[in-house]
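Omission of a single protein chain aside, the complex is shown with its protein chains in their original locations.
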Amino acid sequence: MKIVAVFINLVFFLLLAPFLEGVMRKITARVQSRQGPPLYQPYLDLLKLLRKENLVSAENWAFRLAPLLAFASMLAAVAILPLHGQENILSHEADLMTLIYLLTLSGFSVLIGALSSGNPFGSVGASREMMTIIMLEPVLAMTIILGAVRNGTMSLPGALQGVASTESFSYFLMLAVYLLALQAFVSRQPFDIPEAEVEILEGPYIEYSGPNYALFRYTLNIKRTFYAWLLAGGFLSFLRPANLFLDLLLQTALIILLFGLISVVGATHPRFRIDQAIKYYALLIVLSLLAVGLGVSGL
Amino acid sequence: MWLWNKIKQLAISWKSGVVTLRYPFEPRPAPAGFRGQPIWDHTKCIGCAGCANHCPARTIFLRDICQEIRILLYDSSRCTYCGRCADLCPEKAITMGDHYELATENRPDITQTIELFMMTCQRCGRCYDLEIKNSLDKLHTLGYRYDSLEVGKVSRQNTAEFSPDLLEKTKTYERPKQLEK
Partner (left out) sequence: MNKKEFLAGLLKDKLGSDFLGQEVSSDHRLFVDIEKEALLPAVKLILEQGGRYQVGISYDDRKNHQSFALIHTLAFDRDGLLVALRAFAPGNNPEFDSITPVVPGAGWSEREYHDLLGLNFKGHPNPKRLVLSDDWPEGIYPLRQDVPHDLMPPSAEEVAFRLEQAPPGTSVIPFGPFHSSLHEPAHFSVYVDGEDIKGCEYRGFMTHRGIEKLGQTELTYNDVPFVAERICGICGSVHSTNYAQAVEAAAGLKIPQRAEFIRVVILELERLHSHLLWLGVAGHLIGFDTVFMQAWRIREKIMWLAESLTGNRKTYGLIIIGGVRRNITKEKAEDIRRVLQEVEKETLTLEKAIIKDKTIHKRTRGVGYLSKEDAIKWNLVGPVARARGLDIDVRRDHPYAAYDELKFDVPVAETGDVWGTLVVRLKEIYEAIKIIRQCLDKLAILPENEPLALELEGPIPAGKQGLSVVEAPRGEAVHYVLTGEENRPERWRVRAPTYPNLQAVPDMLLNNKLADFPIIVGSIDPCISCTDRVMVVELRERRVRIVARQELEKISRKMRLGR
């Protein structure tokens, strides 16, 4: 069962992630009075990209390695997540530090790819992405660390259970901070600054095409799913039904709901400038530190 | 305030509903009076060349191939669908159709040719003289990109006033080498 749990995790995320993008596109289209593509469109997009020729525009290994590294580390990150609140076979090797590390690694792979491409738009995108990572990773880390502090354990199932302990004030503060940061975590408007199509033409991904780009797209989709899952499987895990199947169903429903919210917010905001976003992120960091402080002092 | 604005924005979308059409799957007919592809009625055409003389895009070509037969050729690949030909036709032989899906790989699909049998003048025996430079001949010699609708390609020719040594200069002109860094 402990081995199967890993596979269930992987299959859950791999299958769900493109569908959620479809949901997002459909809802965005609805807000914009459009028909929108069918829900399964992202799967077709990915398949089409994967079948295309891999154009490598920079002659260095970092450029080729970056998408693989990004995808692999993201897969590893979702593989070690506890399923149904239980630890799996990897849980002994991986604690919450590993999770944070893997997520950061995935983000940095995008940076490496962008910088090694030598494209000026890529460099601008990379510098924006870098600022975003520096400002946002602490918020994520604080969220999980708060759980670890509460439960006094570094293991993932324990820490995530700690995240969901609703009896304290810090839980609600952290939940608010997380919800405020969610739009930035999933890099949708107003926080899709590193990609900003009209300014820097998808920034970090500008030189990527075909399967390499498909991997980046897939990584981004799984990343978005993960951040939504953290709310469903972390903050709201006290709702968890006893049956594993029902649990997955509930999580899916919650995640879809969240994506609906993300799409609506995304469709009703213009993009911020990076300097405006940084101020917002800074506020989030301060609030999340405050939440951890409260958590440490038992509130 | 912020939330109220967002709700107002969402309300607009809610009220208007989905407005995009499933276009290629569902046809969208053009309204009455639409200027689509011009269609020649060969029974009405008298071969006066009014359309050919006034076509701003010069897409209509007229030529007598023998004493009795006059050819009208319309190549829509450059047509701007202004409808000037239909306006000016004295016999109302041209109607602007409502067909607008004209993209094709095959040029004859959008080309119209009419063979007109002309009467000969009882007095002089001919109606139209090919040798004399008249405005119809000019249509052939002047023009735009592919000047000759007859051969359907660019004919690189120059107006009479252009001095030949200037053209020579363009041929032998030494191009600047790549710019130094």
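For reference, chains read A and B in written order, and residue numbers begin at 1 within each chain.
Here is the rule we use: contacts are C-beta pairs under 8 Å (C-beta built on N, C-alpha and C of every residue); 3 or more make two chains touch, one makes a residue touch a chain.
This is a predicted model, so every value here is computed, not measured.
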Contact with the hidden chain (one of A:176, A:201, A:248 or A:290): A:201
On chain B, residues whose C-beta touches the chain left out of the figure: 1-2, 5, 8-9, 11-13, 16, 19, 30-35, 54, 56-57, 80-84, 87, 96, 142-145, 147, 154, 156-159, 161-163, 166-167, 169-171, 173, 175-179, 181
On chain A, residues whose C-beta touches the chain left out of the figure: 28, 31-34, 55, 57-58, 118-121, 124, 127, 189-190, 192-193, 196-201, 267-276
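The working rule: only the chains that are shown with their structure count from here on.
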Residues of chain B that touch chain A when the two form their complex: 6, 9-10, 13, 16-20, 22
Complex interface listing, chain A residues touching chain B: 30-35, 264-265, 268
